[in-house]
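One protein chain omitted, others in place.
Coming up: subunit A.
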């Protein structure tokens, strides 16, 4: 039985910090809708629906990372690569909201915390890495897969530490922060590797079948020749 809760439950972080996180999440989502609309055309909209549905499915697939500890994909980096940062954050939020309201996973009071950590901070971290790495790595299925793998690991660990910060500010129990930070980071490095593998395989598959549907490939291909104020001769040529 999957009696396992996947996200932050009610009561773990106090009401004040949860309320602040809810406000942060609401503001971030509003910005994402505003900026995301520029990306959302007739092709990206159904693709974004698919990405959300896929993330929902894969989040159900807990994999063992340590004896007695499992993990599941969060999906921020996968979403960034396929549909871009703004729409990607909205995809992860959609999943979290449906999981909370329909599947009673992740407390209603804690929804802002979960969205802030996984949809906003996790996605933002994934985006920064993807944007940076795709300047160095080739825009091929393999290049984008390696990018996705590395960015996923960092994104998951950063999201896990966002929880540690929230717990430090409003945790309802007296526990050693160092211990919590350590065990969250340790578990989530391994979870990040698992997520990185799943996301990389997914992205590489889409990049082979329909490269035009991979936001990161499309976007960076167009952006590259357009803005080159001082082009240095980069010695990487195929």
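Keep in mind that, in the parts below, a contact is a pair of C-beta atoms (placed from the backbone, for glycine too) under 8 Å apart; a residue touches a chain by one contact, two chains touch by 3 or more; residues count from 1.
Basically, contacts and distances are computed from a predicted model.
Asker: I notice the complex is incomplete. Of the names "PDGLE domain-containing protein", "Binding-protein-dependent transport system inner membrane protein", "Fe-S osidoreductase" or "Chromate transporter", which is the UniProt protein name for the chain that's not shown?
Answerer: Options "PDGLE domain-containing protein", "Binding-protein-dependent transport system inner membrane protein", "Fe-S osidoreductase" or "Chromate transporter" narrow down to "PDGLE domain-containing protein" for the missing chain.
Asker: Of A:121, A:134, A:158 or A:180, which sits in contact with the chain we cannot see?
Answerer: A:180
Asker: Among A:40, A:131, A:165 or A:197, which residue is in contact with the omitted chain in the full complex?
Answerer: Hidden-chain contact among the options goes to A:40.
Asker: Name, in rising order, the residues on subunit A that touch the hidden chain in the full complex.
Answerer: 1-12, 33, 36-50, 52-54, 56-58, 60-66, 68-72, 87, 90-91, 94-95, 98-105, 107-109, 160, 163, 167, 171-175, 179-180, 183-184, 187-188, 190-191, 209-210, 213
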